[in-house]
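What you see is the complex with one protein chain gone and the rest in place.
We call the chains A, B and C, going by the order they appear; numbering starts again at 1 in every chain.
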Amino acid sequence: MHIARINSAGKVLLAIVLLGLLAFALGFLPNRWQQICIMWAIWSTVGMSWLVILRVGEFSVGQAGFLCIGGYSAAVLMLKFNCPFWLALIVSAATCAFVALVVGVIILRLKGLYFLVISLVFAEIVRLTIAASDYLGASEGLFGIPIPNNLWFIKFSTKQGWLYLFIFILALAGFTFRRMEKSRIGRIYSYIGASPDLAQSFGIYYMKYRVQAFVISAFFTGLVGAAMGVYLGAVGPEGYTFYYSLIAQIVAILGGVGSIVLGPLLGSALYTVFDEYLVYVPGARSLIMGGLLLTVIFFLPEGLVSVRRKFLNKFPRGFPRKFI
Amino acid sequence: MFDIFIFWITLSLNYVLLATGLTLTVSVMRVVNLAHGNFYMAGAYAFLVFSERAGLPYGLALLLSVLLVGALGMLVEAKLYRRLGGRIEPSIICMSGMLLVLEGLAVLLFGPDIRGLPAMLKGTTTIGGTVVSMERLSVAALALVVIAGLFCFLKYSRLGRSIRATAQDREAASLMGVNVNLISSLSMGIGTAMAVIAGIQITAVYHLSPYVGISALCTSILIITMGGMGSIVGAFIAAFIIGLSDSFGASFIGRYHHLLSFGTVMIILLFKPTGLLGTTVEAKGKG
Amino acid sequence: MDVKEGHVFLEIRNMKVGYGAVEVLKGISLQVEKGKVVCLLGANGAGKSTALRALSGLVPLTSGEVLFDGQRIDGLQPHHIVRKGVIHVPEERRLFPEMGVQENLEMGAYLVKGHGKVKESLEEVLTIFPRLKQKLKQQAGTLSGGEQQMAAIGRALMSRPRLLVMDEPTLGLSPLLCETVMESIVQIKQRGTSLLLSEQNSELALDVSDEGYIMRLGEIVLHGTSQQLATDDGVRKAYLGM
Partner (left out) sequence: MALIEITNLGKSFGGNRAVDGIDIELQPGEIVGLVGPNGAGKSTIFNLITGFLRPNSGTIKFKGDNITGLRPDQIAKKGIGRTFQITLLFHGQTVLESMLAGHVREERTGFWQALLNTGAYRQERAQAFEKSVDTLQFMGLTEWKDTLVNVLPCGLQRFLGIAQVIMSPVEILLLDEPLTGLNEEEISMLLGKLKQLRSQGISILLIEHHMKAVMSFCDRIVVINFGQKIAEGTPERISTNPTVIEAYLGCKRGTRVS
């Protein structure tokens, strides 16, 4: 039980310094490995955000929609309004949060299957709508997004700078989700995920928290999406297919859905390494990811985290919600 | 104008096939088969192999690809899905896995390029003074025949009745002596076969690539959520509504017709969360 | 069947059933003789339903055996048990709500081969429940409780059961309808079908049955002929705890 244990400030500080140094050291890896680390940070964050929705008992297959909205917002702001990078990041994430609020109020009234399929369709419709808009570059997308100005020692003209940015976002998301999970918010989410009726009978208005979780998840997904769009220098509708939504699911499930931070970190590491070496064989990527998902679901249903858990002889937590 | 009208009918009838297939699997499996669109795509590729590479006649190639992919669907139900004990999340993950595997295989075997499929009939004919392509007419006719056949099968045959019974109350059906496991596989097989027929016909009118599965999945999801999960009549009505937006929409509303379909579904769900004619899988599942 | 009266048709030996850590049935044994009506009585939560569900294969047994006509049927899947002629009318009817009454009845004859036989069974069911005649096309979900129960029993009769298992046939029915259902049980018995029914309504059940078992908290606490039980104080005790 975490409640009784109070971290000493010193321990926390030490951890931050050590992790910071580690992150700093990553910046001196060879280019290819820096690239892998960037993708790792991106998909870890997306996977964590996906898990937040799973915590309230909903299975989203629409994360690509928020990555897409985030990326396009940042691109539009920087290209058409000359908005500074940092502001663009924040505004894009906020836009995603707002869209999530509006959409969430409607679709979170639906449960189980309905939410799942509508989230999928939502992402696809976002993509198709953007592809239809001339202002947003139609099927060509928007390109030539300017490289942001340097920040202190971080140069965005190098991979190193981006690596630090994405690691920072990852740390921010990881910290937030970790704190959420350990605080009352996370508990309330899992109460709702485990049994909405029981939670309601204790006076917890579950719609409020479901929407809240959805919005938080969209915020971080949008933040990553915005940064990723600027990092790649271009956004196009072909980039935000359903496959992106599946990656969120893949990294979280590979890692294990029981742990909100560690699971996606592990899963994403596995995914990005695979991805980096498979991307040159067309089709192999989908095939292997699909095979991996099937393997995990049949042979390692608690994900990679469970391997550690088995050693520690703890009870696996499993899926948070008993559906039928 | 008349041409678009024919196109609407053609498209909608095939949407009915596609969505009825998904409805059939949903009502028996209680989980949306995310790989449905990719079975559709796989069927179209199978057809391509049988008709172009093996040079078989249209009808035989169609039959073979329906049987082949339908059997694949049954196999997936019996060997993978059933082992997950009906729990929603693992089943969804399993089906996402299948989706990726099928897509990956298609890319590996056929490459990512766009292809065309041979039409059943070529040339044109005139109806009431308007020139209509025979291809579209034949596509519509085949779809109609299959839909009617399926409807009669479900309504009047012993097996069809047991499929409906299993969908309505699995346990009670088993007490009638129905082998519900077999029925589940069979429904999945038939549902997949429907998708294959729709796939062969729609991709012949549009185009085929390994990535067409997702849009087919989205279309069928929009249709079954609008019509109400598990309701075949609902799927029928909704298919024609979505077909309306997809055929007329493109020429009259502009390129945002997808948003229009989505908006319509959202509004319907806002007022009737179970869809137009939904007797909802959800409500049954949760008692 | 050329089995003579008095032959033990169904035998449950020391049946135990549990869900997780909870033991619902703590080892019950009972017998149904050919051509007899046996009732299983007890208050809510005594385990009657579980016993019947385990018998027809809907719930796995933890231990014990079930013999029907001399053959083991425990561990078989429900549809195999149905094939042997053990037909279960589940609690709360469980008709197929979106099918018409006639279709529901025809579903009951799922395993019967031959159109003529099905028609014959249908006629027979309609003579037992003449009220269903006007309702044949009506959707089962819209029937009243009593009609649903009749349809459910009728559906089970369609396959010409050798042993009919009924779970709380009078649940939620008004006293008058309860009697109609009980009358039909008498008629079914007269046709030579053996019956095992669970009931809360012990007075009525004992009136139509030959033998009774009384369950309490997952155990059989009393067994006797219906006449004995009808006058025994133990029944009242098991029900009202007084």
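Basically, a residue touches a chain if its C-beta (ideal position, glycine included) is under 8 Å from a C-beta of that chain, and two chains touch if they have at least 3 such contacts.
Remember, predicted model here, so these are calculated numbers, not experimental data.
Across the complete structure, the visible chains that the omitted chain touches are A, C.
Touch with the chain that is not drawn comes from one residue among A:C83, A:V105 or A:I185, which is A:I185. If you put the hidden chain back, the residue from A:F202, A:Y280 or A:F299 that touches it is A:F202. In the complete assembly, the contact with the undisplayed chain comes from A:Q212, out of A:Q63, A:Q160 or A:Q212.
When the whole complex is considered, the residue among C:N14, C:S63 or C:S144 that touches the unshown chain is C:S144.
Considering the complete assembly, chain C touches the hidden chain via residues 20-22, 43-45, 92, 141-142, 144-145, 168, 170-172, 174-176, 178-179, 182, 199-205, 207-208, 235-236, 239-242. Listed by residue number, the positions of chain A touching the unshown chain are 1, 3-4, 176, 179-180, 183-185, 187-188, 190-191, 194-195, 197-206, 212, 315, 317-318, 320-322.
Following the convention adopted for this analysis, only the chains that are shown with their structure count from here on.
Common neighbours of chain A and chain C (chains touching each): B. Located most centrally within the structure is B, per distance between chain CA means and the overall CA mean. In this assembly, the chain whose C-alpha centre lies farthest from chain C is A. Measuring from the averaged C-alpha position of chain A to that of chain C gives a distance of 55 Å. Chain centres here are Cα averages; for chain B and chain C they lie 41 Å apart.
Inter-chain spacing, taken between the CA centroids of chain A and chain B, is 31 Å.
The touching residues of chain C, counted against chain B in their complex, run 56-58, 77-79, 82-83, 87-88, 90, 94-99, 103, 106-108, 110-111, 155, 159.
The part of chain A that touches chain B in the complex is made up of residues 59, 61, 106-107, 109-114, 116-118, 120-122, 124-125, 128-129, 132-133, 241-243, 246, 249, 253, 281-294, 296-298, 301, 319, 321, 323-324. Residues 158, 161-162, 164-165, 168-169, 171-180, 279 of chain B are the ones that touch chain C when the two sit in their complex.
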